[in-house]
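Take a look at the structure set out below.
One protein chain omitted, others in place.
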Amino acid sequence: MSPPISTRSAIADALAGWPPPVFDPAGPYAGSITTLAWVLLVMSVVVLGVVLVALWLALFGSKRQRARVGGTKAVWTGGIIFPVIVLTLLLVYGLSLTRSLTAPIRGDEMRVRITGEMWWWRVAYLDGEGRATMVDANELHIPTGRPVVLELESSDVIHSFWVPRLSGKLDMIPGRRNLMRIQADRPGVFGGQCAEYCGGPHALMGFVVVAHRPQDFAAMMAARRTRTVALSPQAARGAQLFADAGCAACHRIAGTPANGLAGPDLTHVGSRRSLGAGILPNNRGTMIGWIGDSQAIKPGNRMPRYTVLPGEDLQALAAYLEARK
Amino acid sequence: MTSETGFDPKLYDRFPTREPRPEGELEELERIWHAPTGWARLTVVNNNFIGTWYVGAAFLFFILAGVLALVMRTQLALPLQGILPQETYNQFFTMHGTVMMFLFAVPAVEALGVLLLPQMLAARDLPFPRLSAYAFWAYLVGGLSFFCSLFFGLAPDGGWFMYPPLTSIAYSPGINADFWLLGIGFIEISAIAGAIEIVVGVLRTRAPGMTLDKMPIFAWAMLVFAVMIIIGFPSIILGTLLLELERALNWPFFDPTRGGDALLWQHLFWFFGHPEVYIIFLPAAGLVSMMVAALARTPLVGYQLIVLALLATGFISFGVWSHHMFVTGMPTLSVSFFSAASMAVSVPAGIQVFSWIATVAVGKPRNNTPTLFLLGGLVTFVIGGLTGVMVALVPFDWQAHDSYFIVAHLHYVLIGGMVFPLFAAFYYWAPMMSRRALSERLGKWVFWLMFAGMQVAFLPMHLTGLMGMPRRVYTYLPGRDWEVTNMISTIGAYMIGLGVLLFVIDLARNFRFTAGDEAGNVYGGGTLEWLPTGLYSTRSIPVVKSREPLWDDPKLSDDVEAGRYFLPNSATGHRETLITSPIRAEPEYLQIMPGPSAWPLFAAIFTAGFFLLLTVQAYNPSIASGVLAVLCVLRWLWETDRPVAKAHADVGAGIILPTYATGPRTHGWWAMTVLLVVIGMIFVMAVFSYLYLYGVHPSFWTSPPDAPWLLPIIGGHAAAAGFALLARRLLARERTTLWTPATLVLIAAGFALFAFAIDWWSWRATGLTGATSGQGATVHAFLALQGILTAIVALMALYLAARNARGIVTRPRNNSMDLTVMFIAYTAAQGTLAALLTRLFPGAI
Amino acid sequence: MRAWLLLLGGLIVWAVHFFGLYIVASVFLTTDTARMLALLVTLACLIADAMLLAAAMRANRAADDGTRRWIASLAALGAAISLVAVIWQGLPALLV
Partner (left out) sequence: MPTAHVLLPLLLLVACKPPPDERHHMPQADAARGKAAIERVGCASCHAIPGVRWPQGTIGPSLDGFAERALIAGRLPNRPDVLAAFVRDAPSLAPGTNMPAMPLNEEESRDVAAYLYTLGDR
């Protein structure tokens, strides 16, 4: 189920920078890179130490020490033999790790297609034949302890998918499909952000992965499929407005006539942890603010401002969307 | 002793000469090399002036781009600051990267080459002084106009790497991206011009006796640097051309929906972009090797190993471009090769670092500003090198890539590897051009502020990156723990800024340009640039017998100044320098050099005008400007390559050399060969693009024109080459009429035009247009390249005919004729290859 | 020209090897065919490097003046560094 609530919003927690996510892996694919990172860090510090000691001796050492550092022999040992040995070891380690991390995909993993858009993420859960069984945006739910293959695509410019606690990053390139594997070993919320400059509000293009225990995950997905939405009168008015005000031209809500594909799918928007692609907490107030004037919040994003809508309309729309769990 | 050219090395023993030199020689030299004054000062071509202005302009751009960095750091000091709106920030970081790389780093080292190389090699000037002037003016005028786009909100905002499709017309409809593509266009021209100059300068204008193993390390570094520009820049030239064609004419090179591919740009960009880093680093490393030895007052330890390191870096750096693409999903095996090469390229860096440390250990460096900058740069560079090894390992790069870890890494490498050595060089060589040395007291403040600022700004950035902060973000959300490290980085950035400000104050107080009464050899260097000089460079050109001639022969300065070596006078009454052989530097002939001229200046202004007017879509003024630029270039060339009254001249001690040479030994021939390598590399990259797009999207390919079309095309090219070669042969025949050789060249140009027209027509007949598909786009790119070459051929033929009509084409051999013929032959060869490739591979479908 | 070829021979072999592997990996992707071809190219380049190294050392001994000897020994160093780089680049064929 959902993780414990902290003093921060769930979204801020997921995106927190301390401890550094690269050193705080939550799954095997990120974990082996963390080990490599530590090895490299130690190597760098040791080599830097060697260079500094050599430089120190060259400057302030005794005559004998200086004679040892100064000479073609020292250049050969320090500049050629030593690096060649260290680098050979590192290369063998790095290549073996690359091999294990890019081992062929078996085919029985859970599959999700994530498409980069300016400046949000389209998420489609796929069945065995690659058909979308459920569509969502900006948030990915996965079961723990099981590798999930992500099909990374882009529909406009190049983006890069990066959830550092689960894996390294991989680009989303128009006209190509890149495959990436992630796996979380424990329940939690793991944040990420687009890592390839994609213009405009690239800085405000976040993403959240939520890992659930397998049984919770299954229950959640089943509930999503079977849930019927009971609307309050206010929400019902919102539903009508959603169709009339033109929202449906860009947004899809499954089971309703709203079938727009340009913007994020809003079928489950009420259950999301964030609004605006990982940047705002999701509540009635932020929803109103976003619908009314998203340009003030995320300048340059593709959603126009709706400042013409009176307050009660915004309220109604927000109530309707909030009900879409 | 062995000889390379038949020159007898025993003749060197005649120097230093003993006889007194005749009166008035020195005054004549001064008169001939005199620099114009007043407004005419702008027409000066002497390397002392051009070099100093060039360095100054590069430094100006360093400050401008640095100011951009400070504003960006202010924006990032705290989360969600509103100092810069997002679109302005995006322009700022794009301009910071672009200006630092293209308008500061490359021009700065090229400028130092122009300034220092002739002095170090004891040449009177670089072999093509007007080309240097042109390169400088094109760069200054174009660079300043390019920078000003920022004030109109028109600056490019696609990042310095300009990845399509973000920079394609669909996602960047404004002219901002065009500013980048065309703005970089003339900077590329300027860099190539400088590189040709440097290759020929280092290989052909060294002082006699300066064999390869006695060359100053800086000359080696500049040689590798220039060759790398020649191999690497064509890739970005082609890339910018293709992207601009896609934007302007809708040719889908990078559009996957029509058989293009976004990654093609990345390959083209990084095949230039990674060597670019070494293009910047190697000359700076050369400076370090020179200064370390001089400041430690001992010969450089491991001279040969350092030359090896420079050469190896030059090669291996062309095998690492894809390590910028580890996260694009390239095949694992491919990525691993690049990872291995990235490891290999760090070995030469290690060799240099330990050689410098060893030299310090042998010598006795003192606590002065240049030494501080050298040691500080060394430590900084080592840290950057180590993080470089880290990101060379593919899995680690998957995490670090495009995060602030990389920002930290690249600044460590570039500031430690290039900026600190450059500041050391400012302090070390300023006394060569200034009446006063720079202040040691202020200098130490400058160093400590910059060095500490560097560590404070960039060390925490590694952590910021590992904490998940991506690059190129105009802001970040609060509560993500990135506030502290970002604030520290900003403080560090301001410390660097303060250091640079102090340096500017130091310059204003102490730097006084002079070509005659300079402060001199303050730090006791042993290489030739510390010989006493005037505008004519050294009074006479010494025979070089060791790597540090000034240390090994204390009398050398006096002998040189008294004119006891080569060329103590002007042998022909013109500006002139010795052309020597490439390996052993044996004197071959005397080159007559052009003097001051306004035409390179005008040509540069019109070149910049052409590109900038094109950017703002003022097509007619742009074309007019382009035509004027070409006319100015032709006008400046018109005065060169003239018959010389005295066929031979005494260059000192009774050694007689020709004053006019033709054929493969001449500097002009070498320069044309280098230029053709550049054009050839552009062609090779186009071939790569063609094959690459076929490999990615073969389904878009359609059948080429039928094979019989090849007959007139290849026949036309063969005829063009044949008539050109015939013209060269006939020039040597006394009996041919005045007009015949030039007429033959015109006929050759006609055939080149014919072959091009048929080629173009045959594709038109298939209905494949540039906008149809990736195939159509690349085929038409080949045609466009061929069209440009053909136009140049026509121009050269007309120029030659005009010279012929005025009777200034010397017989039996003439350089203008030789170069035109070479160019025509090359054009024919490239046209043939392109026609064959596009028709036979993949062939009919 | 001969002098330059000797001087840069090792590094030229490196370049041939690198671009050979690049083409192999681009055409055959990460397959066993690519691995086999990469190993073959590597073997050929190693032999070329070894021969160059021997030639450079011979030229070094035969040299009759400083410059020539210097060029020959630089050529030997270049072949040696190329040898290491070629081995490194061959490793992925075995390990990846």
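All chains are identified by letter, namely A, B and C, in their written order; residue positions are counted from 1 within each chain.
Here is the rule we go by: contacts are C-beta pairs under 8 Å (C-beta built on N, C-alpha and C of every residue); 3 or more make two chains touch, one makes a residue touch a chain.
Since this is a predicted model, take the numbers as computed values, not measurements.
Engineer: Counting contacts across the entire complex, name the shown chains the missing chain touches.
Structural biologist: Looking at the complete complex, the unshown chain comes into contact with A, B.
Engineer: Specify the residue from the set A:K73, A:R227 or A:R284 that touches the hidden chain.
Structural biologist: Of the candidates A:K73, A:R227 or A:R284, A:R284 is in touch with the missing chain.
Engineer: Can you tell me which of B:E276, B:D481 or B:D506 touches the chain that was removed from the display?
Structural biologist: Residue touching the chain left out of view: B:D481.
Engineer: In the whole complex, not just what's shown, which of B:L11, B:L60 or B:L78 touches the removed chain?
Structural biologist: Per the contact definition at the top, the residue touching the missing chain is B:L78.
Engineer: Give me the chain A residues in contact with the hidden chain, please.
Structural biologist: On the chain A side, contact with the omitted chain comes from 7-9, 12, 16, 18, 280-281, 283-286, 288-290, 292-293, 296-298, 305, 307, 310-312, 314-315, 318.
Engineer: Please output the residues of chain B touching the missing chain, sorted low to high.
Structural biologist: So the residues of chain B touching the missing chain come out as 78-82, 475, 478-481, 483-484, 487.
Definition applied: only the chains that are shown with their structure count from here on.
Engineer: Counting C-beta pairs in contact, which comes out ahead: A-B or A-C?
Structural biologist: A-B
Engineer: Using Cα averages as centroids, what's the distance between chain A and chain C in whole Å?
Structural biologist: About 43 Å separates the centre of chain A from that of chain C.
Engineer: Would you mind pulling out the distance in Å between where the CA atoms of chain A average out and where those of chain B do?
Structural biologist: Measuring from centre to centre gives 41 Å for this pair.
Engineer: On chain C, where are the residues touching two or more other chains?
Structural biologist: As it turns out, chain C has residues touching two or more other chains at 30, 84, 88, 91-92, 95-96.
Engineer: Mind pulling the chain B residues that touch 2 or more other chains?
Structural biologist: 305, 332, 336, 339-340, 343, 347
Engineer: Chain B touches which residues of chain C in the complex?
Structural biologist: Residue positions touching the partner: 3, 7-8, 11-12, 14-15, 18-19, 21-22, 25-27, 29-30, 34-35, 38, 64-68, 70-71, 73-74, 77-78, 81, 84-85, 88-89, 91-93, 95-96.
Engineer: Would you mind writing out the residues of chain A in touch with chain C in their complex?
Structural biologist: Residues in contact with chain C: 84, 87-88, 91-92, 95-96, 98-99, 102.
Engineer: For chain A, which residues are in contact with chain B within the complex?
Structural biologist: Its residues touching chain B are 8-9, 12, 15-18, 20-23, 30, 32-33, 36-37, 40-41, 43-44, 47-48, 51-52, 54-55, 57-59, 61, 66-67, 69-72, 74-75, 78-80, 82-84, 87, 90-91, 93-95, 97-99, 101-102, 118, 156-158, 160, 162, 164, 167-171, 173-176, 178-179, 191-204, 206, 279, 299-300.
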